[in-house]
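Quick one: this structure, given as structure tokens, is what I'll be asking you about.
Yeah, one chain of the complex is gone here, protein chain that is, but the others are all in their spots.
The letters A and B name the chains in turn, as written, and every chain counts its residues from 1.
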Amino acid sequence: MISSRVLCIVCPLGCQIEVKEKDGKLSFHGGCARGKSYAKQEVTYPCRMVTTTVSIRGGEIPRLPVRTSRPFPKDRILALMEFLRSFEVEAPVKRGEVLFRNLLGTGIDLIATRTIHRLEKEGEDSREA
Amino acid sequence: MKTYDVAIAGGGVVGCAVAWYLAHFSLDVLLLEKREDVCCGVSKANTGILHSRSYVTPGTLKGELHLRSLSWFSQAFQELGLKPLRCGALTLAFSKEEAQHLKVLQEQGKIEGASILSPKEVLALEPRLNPKVYAGYFDPETMVISPFAVTIALAECAALNGVTMHFEKEVVFVEASWDHLLIHCASGERYAAKFFVNCAGIGAPQLAQNIGDVIPPLCFFRGQYFVLDRECQGFVSHVLYPVPTEESKGILVSPTPEGNILLGPNFEPVSYENTATTIQGLEEVEKGARKLVPEIPLDKVIATFSGVRPALPKRDFYVAFSLRLPSVLHLAGIESPGLTACFGIAEYVGELLGKRGLPLREKKNFQSRVPPLVFRECSLEERERLIAEDPDWGKIVCRCEEVTLAEVKRALRSSPPARTLDGLKRRTRVFAGRCQGGFCGMHLPGILERECGLSSSDIRKSGPGSFYVLRKGEVAPDAKVC
Partner (left out) sequence: MPKFVEAEVVVIGGGPAGMAAALSAWEYGMRKIFLLERNAHLGGILNQCIHPGFGLHIFGEELTGPEYAERYMEALGRTGVEVLTDTTVLEVHKDRAVVAVNRGGIWIFHPQAVVFAMGCRERTRGMIRLPGTRPAGIFTAGCAQYLVNVEGYLPGKRVVILGSGDIGLIMARRLTLEGVKVEAVVEIRPTLSGLLRNYVQCLQDFHIPLLLSHTVFEVLGQERVEGVLVGEVDAKGKPKGRLRHIPCDTLLLSVGLIPEVELLKRAGIPLCSSSGGPFVDEDFACDVPGFFACGNVVAVFDLVDYVTRSAERVGKRISEGLRDEKPPLILVPGKGVAAIVPQRIRERREGFLYVRPKESLRKAKLSLVQQGRELYHVSVPLCRPGEMIHLEISQIPWPKERKEVEVVLEGEKHVDLFSGALYCMSSGMSD
């Protein structure tokens, strides 16, 4: 029998839920119903929304913030970061734009979270009031 | 190889003052500094008090040069474009015995307008003082100045008048060769000069030893400080001294020309040039400051720092020619009041070299330094005019001290230029305000890269190992997800 504990973050109470496995069947001890379903997810297929930045060429700022379209499998997050290290886009980019489909074969996409215009030529700023 | 008339080792306030003084004459002068900028040694961390005649130590070289320096003040400040804070000082006695000492100070100074005050009079001048004060000595001559401002102004004025400066040049050895001296640097360069002045501060005894001279080893006394927010400006309006002891002038409370208040320094022996602050040291400073001003707002501390006094056992300055090489002059043990005495020291050095044959012909075209404009001190009309000339005056890069991009760019172009973030701080006050770099520290690297042509690896706080940020990709990943 294997047991592990999950710290529930669904509500501020922060219960500890004990998860036991016996003959391939899971049982949960402690916490409420919502907590138990969270715990199940955590022990079977934990996922996290990943947010980071990628390089952007020709933009007003050097980094484009991005996120995954859905929570991403936790055990593959570092592989995703490795993949994104060399990933680059070209300005302009609009918020919500899908930058890459099916990241590492997960079916999850990469989404821009900020609109970045192309860098304008010199001399255009907010000089007039 | 060019032969300079004089080479100076050390770009502290003393070395820079010597360079500035010699720049008044038709001479080729070279200044070699171990660090990346001037004002990186003891001169960067002190109280910045221009001590008055009352604080001259009689019967010492230190006292003699201090006195001499005072008579230079008006000319020097004008040539250098410096504005000290003429705030005067109060020395405070808390007992009858201590009050005896106030008379000594008054006697010593014979300063016009100085007087010994009753507790009532003292409290009328400084209402926030400890009401237990027994007597006070008011001295109108004491001034305060930014120690960075003095050293940098001296260097800039010297450079403006033809002094050559090289940085990251640590002098390790000097030898005679024919009719001149060969000066060897750690990095391999050699320079030729007729005279050599060792103003290497803490490094002076070692350098003297390398040349074959013996200077008694230095002892180190650390002093720690608190800096209070500019918001506290006016909390006290005079330099407040306790009665001095044999060892030091004690823990002061002092206004600064920038509007901050400085508390410190304590006096603690350390075994090397250790400029760390400590909990105990800062507690001692707090206690000392509270003795003078019980309500001093310590919740308004924006920074703490410490400086180390390089003293000789006799507690006097040492200025003497080498016994091995007659055209080499050593200076050591230049502790407090080295800042105040710097002009006197420089003149004395000039005289000594003159006596050994350095020709001192005054230059006709000596130029005074025009101090850089400071946005924060300009009127709205002046600001408007500056921005019309150069829009960079309209870009604030430091919110606390209201420093503009134009001032940063000027500091990068000045001679000698700011080459580090500390250099920028000492010239423009970025990083020196209440957020201590919380704002400028996030915006400056990008601005320096995009607008000033630096690359991220050039952006350092001080020495070569002090990189500020890394570019992504300069780090190898080694994390694990559980």
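Quick note on the criterion: a contact is a pair of C-beta atoms (placed from the backbone, for glycine too) under 8 Å apart; a residue touches a chain by one contact, two chains touch by 3 or more.
As the structure is a computational prediction, the values presented were derived from the model and not from experiment.
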item: Interface partners of the hidden chain - shown chains only, full complex considered; value: A, B
item: Touch with the omitted chain, as defined above, among B:A124, B:A276, B:L323 or B:V370; value: B:A276
item: Contacting the left-out chain in the complete assembly, out of B:L325, B:L360, B:I396 or B:C452; value: B:I396
item: Touch with the omitted chain, as defined above, among B:E97, B:E295, B:E351 or B:E384; value: B:E384
item: Residues in chain B touching the chain absent from view; value: 227, 231, 275-279, 281-282, 301-305, 380-381, 383-384, 387-388, 391-392, 394-396, 399, 402, 421, 434-439, 441-443, 445-446, 456, 460-472, 474-482
item: Residues of chain A (touch criterion as defined above) contacting the omitted chain; value: 3-7, 9, 12-14, 16, 48-53, 55, 60-63, 65, 67, 74, 77-78, 81, 95, 113-115, 125-129
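Here is the rule we go by: only the chains that are shown with their structure count from here on.
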item: Intercentroid distance (Cα basis), chain B paired with chain A, Å; value: 51
